[in-house]
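Okay, so here's the structure we're looking at.
With one protein chain held back, the other chains of the complex are shown just where they sit.
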């Protein structure tokens, strides 16, 4: 009983916030530094991959920049979540991962997060590392693996896209909960706090993940119908698959 | 969405070398998130807010910016108050459930909340006083890889264009009743997001052509830094040193 | 007749967030069934004004009434069932896969059955002379073709009020003429109230009832085309000009001393006046 009511109270408090990013200043120095240390090599790999791809195609850097802008805009769009009766925000990383691969997608997320931190106070500079890890690294890989795995198993674009969006979203929130719980627990035990945060996210994040899945699937299918050439160019599909 | 760009075009803080501003801000942030009491973060918050106001940033803009982080701060205090700590402060019962507020939990929560306030204000001040291009040039000076900077510059420029496009598409859809009903709204929203991706592709092609025509060979020219000015550097170092001393007390 | 005012704008000022004062002191009424033009140089504030009318910009000081109701307070749905805006740049507003799909978006959302939708779309496409392009991908159209599809998208919905931002820019001369003709027919035959922003001085007098001249965010003149197009110097002040025909006759009248009466604005009128004058001369 106590659990349920706790959850309800937490819910009422937690849902209106865009809990996607960890706010500036929440993490103490040690944790902030740790997440930075985790994030940096991934971003560096992203830059390396970017440079490799941009060598043959001058339009690649502008493209990645524009994708970062799109991810930024998508993650600022309020989506009404019926169960919670409020608006929340999709991540948009899943699509990026599908289109440009996980490493460049991490780079894209890092850029989008930096701009949000500087000019919107969503997320922050000290929590940049932590946010890159949850949204970028974990989100991108979860989405990418879901998409590629299902495609290899023969799933349709729509299904694989749905899974990618869903996984990106849920994996991101799971990681955010870990980061938050470990960051603010002080000397309290980790697990109870973690579960409370996770549970607090569930009523918004469960449906939001499904919505993000639907949105990602919709985008991939739209691209397939409208501009299959782009999917071929980004090596999501092979030329034969489109012609067929 | 309203992105707050620069304010206070003639304010001395705006004219300050972006590298100096960035480094000072970083130093402040580190001190804030490793502070032991909540006095220091609050001092930083107060100082930054006063400077923001002095630069002519409207109060309304500041309030909107801080709404979200401060909400999170409140949430953290709430969490810590009721769900961590050992020393009971008060208790009451709600729907037959006893809720206990803890004194140590509250203090810890307030510490985190004060850090949020301090860090967010300092960052906001940096954002208000520096243009994005300048910040990127400063990051490049800090040896952040060129690829990252260029992508960020493209993203920043096209953010506005794509945001406008998104709004126009949204308006045309609304104009044609695309958001009446939840299902239809979601579908329209998916189309909108997809259209944005396509737009990003197409624009990246056409700008590349436009840039190549004008001599682009794969690297964007960056803002060139003027040499450091001794007085500025000395002044900001003194400032940081003083803050460091206060931090230590 | 107060009840015949469709749109009433009473705007003190509007500033963009970057401080540009885009509009100030705009008071204008659009009567039901009128075909109104807003003429002005680049950057004079036409687009801004249309966006305000359509309820897209809200943070202005002043009041805009649609059928007597404050646009700021109306639910978007209620605005958009009555009034539609076509933006200046066609690339921004076509989002569907094919031409047909794009034009069908509105009617479908209005809940029409699919064959009714089909009829409406085909009708609208025929109206902009793009009937045979239904299946083509939007992405593969030329600029002017896209422009036509944007307009078709609104036509298919049958709005009471149409706001058009430079509907003829980018169209070829024949297309320009036909577009204006189409708008005029919509206006006369179906009673659609139309407000259009435009630069095409030459076409305006043939079709419009009323004309407002905007310069640097202020209304500087308004009236019927005959009232507005008078002296070339005044038009030049606001970076516009007279229609070519009017300019020719104006020169003949003032510089060459020919005794024209009123300065005609259209080819037909000018022709009549010149022929008349020749005949007079021959009799003299």
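Order as written gives the chain letters A, B and C; numbering starts at 1 within each chain.
Just so it is clear, contacts are C-beta pairs under 8 Å (C-beta built on N, C-alpha and C of every residue); 3 or more make two chains touch, one makes a residue touch a chain.
The structure presented is a predicted model; accordingly, all values stated were derived computationally and were not measured.
> Could you tell me which shown chains are touched by the chain that is not displayed?
Within the full complex, the chain left out of view touches B, C.
> Would you mind spotting which of C:5, C:169 or C:220 touches the chain that isn't drawn?
C:169
> Just to verify: which one of C:8, C:24, C:109 or C:145 makes contact with the chain not shown?
Checking each option in C:8, C:24, C:109 or C:145, the one touching the absent chain turns out to be C:145.
> For chain C, enumerate the residues touching the unshown chain of the complex.
Interface with the chain not displayed, on the chain C side: 16, 18, 20, 40-44, 47, 88-89, 91-92, 136-137, 140-145, 148, 166, 169-175, 177, 199, 201-202, 236, 239-241, 243-245, 247-248, 251-252, 255-256, 258, 267, 270-271, 274-275, 277-278, 281-282, 284.
> With the missing chain put back, which residues of chain B would touch it? List them for me.
These residues of chain B touch the chain that is not shown: 132-133, 154, 156-157, 160-161, 164, 203, 206-207, 209-217, 221, 224.
Following the convention adopted for this analysis, only the chains that are shown with their structure count from here on.
> Chains touching chain A and chain C alike, please list them.
Common neighbours, chain A/chain C: B.
> If you tally the C-beta contacts, which comes out ahead, B-C or A-B?
Between the two chain pairs, A-B has more contacting C-beta pairs.
> For chain B and chain C, let me know how many angstrom lie between their CA-based centres, rounded off.
42
> Between chain A and chain B, what's the gap in Å when you average each chain's C-alpha atoms?
The mean C-alpha positions of chain A and chain B differ by 18 Å.
> Send over the residues of chain C in touch with two or more other chains.
139
> Which chain A residues touch at least two other chains?
In chain A, residues 222, 226-227 touch at least two other chains, as defined above.
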